[in-house]
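One chain of protein is taken out of this complex; the other chains stay put.
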Amino acid sequence: MENQTETFEKIKIDALEEILGKKFPVLDDGFVRVVDYMGGDEAIVQAARVSYGKGTKKVSEDRGLIRYLLRNFHTTPFEMSEIKLHVRVPMDAWRQWIRHRTANVNEYSTRYSIAIDASQKTDAGNWRIQAVDNKQGSEGFFDNAIGSKLTEREEELQQFAREIYQERLQLGVAREQARKDLPLSTYTEAYWKIDLHNLLNFLALRMDTHAQFEIRSYANVIGNEIVSRWCPIAWQAFKDYRMNAMSFSSLELQILKQLVTGNKHVALKLAEDFGWLNKINDKLTKNRERIELEEKLTELGMEKPW
Amino acid sequence: MENQTETFEKIKIDALEEILGKKFPVLDDGFVRVVDYMGGDEAIVQAARVSYGKGTKKVSEDRGLIRYLLRNFHTTPFEMSEIKLHVRVPMDAWRQWIRHRTANVNEYSTRYSIAIDASQKTDAGNWRIQAVDNKQGSEGFFDNAIGSKLTEREEELQQFAREIYQERLQLGVAREQARKDLPLSTYTEAYWKIDLHNLLNFLALRMDTHAQFEIRSYANVIGNEIVSRWCPIAWQAFKDYRMNAMSFSSLELQILKQLVTGNKHVALKLAEDFGWLNKINDKLTKNRERIELEEKLTELGMEKPW
Amino acid sequence: MENQTETFEKIKIDALEEILGKKFPVLDDGFVRVVDYMGGDEAIVQAARVSYGKGTKKVSEDRGLIRYLLRNFHTTPFEMSEIKLHVRVPMDAWRQWIRHRTANVNEYSTRYSIAIDASQKTDAGNWRIQAVDNKQGSEGFFDNAIGSKLTEREEELQQFAREIYQERLQLGVAREQARKDLPLSTYTEAYWKIDLHNLLNFLALRMDTHAQFEIRSYANVIGNEIVSRWCPIAWQAFKDYRMNAMSFSSLELQILKQLVTGNKHVALKLAEDFGWLNKINDKLTKNRERIELEEKLTELGMEKPW
Partner (left out) sequence: MENQTETFEKIKIDALEEILGKKFPVLDDGFVRVVDYMGGDEAIVQAARVSYGKGTKKVSEDRGLIRYLLRNFHTTPFEMSEIKLHVRVPMDAWRQWIRHRTANVNEYSTRYSIAIDASQKTDAGNWRIQAVDNKQGSEGFFDNAIGSKLTEREEELQQFAREIYQERLQLGVAREQARKDLPLSTYTEAYWKIDLHNLLNFLALRMDTHAQFEIRSYANVIGNEIVSRWCPIAWQAFKDYRMNAMSFSSLELQILKQLVTGNKHVALKLAEDFGWLNKINDKLTKNRERIELEEKLTELGMEKPW
């Protein structure tokens, strides 16, 4: 706990300083930029060393320590770094974003000021088809003919909505009421401040392929352009241990053990006992837990035993 | 801490049980209803008594204790009661609501399901005029002629927005994308679970006359119809010590002291020193701190000394 | 969102009602008991169904849904159930317990009342030897000869500390100051209220074999005796997907892929590239990431390739 373990000049990350205030464009008219920050990889180590005290030999170098902390859920040192972003994002995506509660937020007020005159627009080639299997997903895009029509109609609606909004303001309707029918595609802006631990939680959920395209676009920029510069070691550890890790449930593990030791029939028996191999008309019925294991086996280059 | 200080049947509040599941209508198509709850006035006392331990005489009866806790910011016993509401609310108001972070939320997903086919509509007589002094407020209503026109146009927009939404769904656009231009007036539903302490914080802000009409309407119902039945003693204390209390800043107190002891000229001198009596062309310039004191003096039936 | 998807009688869990107020003993003089609760497995489903809306077919039965939610980090429905415990625990363990911030707490006040006259005592057979490899762990127990001596000395210290405390109180020293030298082994009591999601986070960390024996003893009782009765389906899912799951980092996965497809030498090459096979004097140096993979391979019944 003596001075040598602490840095008393504010930690300064050159790679991040270089992009302070720089707008990274997202979607057609959004952006993310860094307003301020505190800490970085060095602050994670600094905080962890407080816990370990002066009696401890500095065995592990910083990289090893950060990776150890991350994979063992020692999350508090990651809370010791903090970042403040300025974001511009459609209200529809913001509705998802704001669900992450452990963050500080100041949003542009359409009660106090006139709403930002910009709505997210969709190019003809970017209209997504409803996924069949995944009720909350999309798969593939419409062809240009349909896409163009959709884009045209989107434009009509956004223009009409803006016209009504202007009409209300000109008549003197209170801003807080005039805004009531703005489309969810309207852009809003906000300052968003969060610690690294909670930011990684946000990124784990929102960079995931199941996250909606729009918020995923923001998450990717925040992760790949900002966190990667700010805390490169923690960022790599996060990718290794969380984003690109694979988890096996206790049931999956039982089957995997049998497969890797060559007991395919025992594996089959287990899957049956788990109720994963029910059939109708000799065809396996849909079973999510079985399908997920199949995907993992494929990823490992293994054959499914059924 | 012995058994006698605790209740081991779940606390049951008859007045609240009677309205479990009952929809209290709010706005044109919204509602609030109680799904479940834990605790009540009795649980506040129960929790406080844990802190005080068995060594303590039960001097104060429950009402006195609850009032004491509330006015002295002993907030933790109020966290020991919890309520779960089912609400139906326009997305615009929900955007404000969700800013209260210490709560649990499950919202209807327009990514997974088709958006609720209802938008908040405004009667001809309910269009509010932008306030002049308060940039984020309204004052008065439009006459019926203008109001009718506004309502007509609102209807046009809402119908067009719904038409576009349906069009997209019929073409097979992914629900997560089809929803992007829904108006903020679209109703959403959610389960909202919160402890009494944080609920009172919500109510203090949202029942305030400066809160926007729409969310204030919900707050009033939650406070007056639900909390009043659930925790009547805490509710009364909250009104006495928070909603209807008046606070004087240290500057205001200095002036007030002089006024109540008859030293009007000293009071004047203080206000001058505070920079509250600057004039342009012999007219007092606008000074918010002075104006707020003037309002408090009026409330007390006292003359302002300048 | 119609009535049929909601239960408007408070959810009542018979298996939990039976043990309301029952003290489960922990350590020599501690306990845990349930004071009140809200929800259960049924409330998880109820909350998830709100998100999915009325347009959704009820395809999956409750068990499948709860397991799906848990393994895919859809955590909000688990926040909709809440439990309130009364615990008696040594202050030393309480210091760890209280670090879980998303909970409501009312603790017995030794400022207001006389400290509970009980300290955690250690039997001769329960003195633990410092682990060599794990600086924050223990391994094995002292023999009875040493243990008895340690227990005797513990008793001396605890008696002396209590004597001093009493002495101060009798002289009239303020309770808030008299308590200053109480041993950390002194028991305290508290009401602790938490939602199921955050309780599972607590249990994941504190039931872990690396958690300290004392707090682990409490976590085991809360998990195995209480949560198992309260939410049996969620409890089983938690054990399958979290407690007894195994996660492979992206680096480990790369090696595992090669091993299961028989490419041992590629696996070896990868491990070398990762820096996991450094040697000093022909002996592998200690490398935590390698050791952890070795343990996982052993668990799967596979040989390590180096």
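Order as written gives the chain letters A, B and C; numbering starts at 1 within each chain.
Quick note on the criterion: a residue touches a chain if its C-beta (ideal position, glycine included) is under 8 Å from a C-beta of that chain, and two chains touch if they have at least 3 such contacts.
This one's a predicted model, so the numbers in the text were calculated from it and none came from an experiment.
K.L.:
Under the definition given at the start, what are the shown partners of the omitted chain?
P.N.:
Spelled out, the missing chain touches these shown chains: A, B, C.
K.L.:
Among A:H86, A:K239 or A:R288, which residue is in touch with the absent chain?
P.N.:
Answer from the full complex: A:H86 touches the omitted chain.
K.L.:
In the complete complex, which positions of subunit B touch the hidden chain?
P.N.:
Residues 56, 64, 67-68, 71, 73, 135, 205, 239-241, 243-251, 253, 256-257, 259-261, 288-289, 292, 299-302 of subunit B touch the chain that is not shown.
K.L.:
Provide the residue numbers of subunit A that touch the chain removed from this figure.
P.N.:
1, 3, 6, 8-11, 20-21, 35-39, 43, 46-48, 50-56, 76-77, 79-80, 82, 84, 86, 104-109, 112-114, 116, 189-191, 193, 195
K.L.:
Spell out the interface residues on subunit C facing the chain that's missing from view.
P.N.:
Those residues of subunit C that touch the unshown chain are 90-92, 95, 98-99, 101-102, 105, 109, 111-113, 119-120, 122, 127-131, 135-138, 142, 146, 150, 153-154, 156-158, 160-161, 164, 167-168, 171-177, 179-185, 212-213.
Following the convention adopted for this analysis, only the chains that are shown with their structure count from here on.
K.L.:
Which chain has its C-alpha centroid at the greatest distance from the C-alpha centroid of subunit C?
P.N.:
B
K.L.:
Averaging only over C-alpha atoms, locate the centres of subunit A and subunit B and give their separation in whole Å.
P.N.:
Taking the mean C-alpha position of each chain, the two centres sit 32 Å apart.
K.L.:
At which residue positions does subunit A touch at least two other chains?
P.N.:
135, in rising order.
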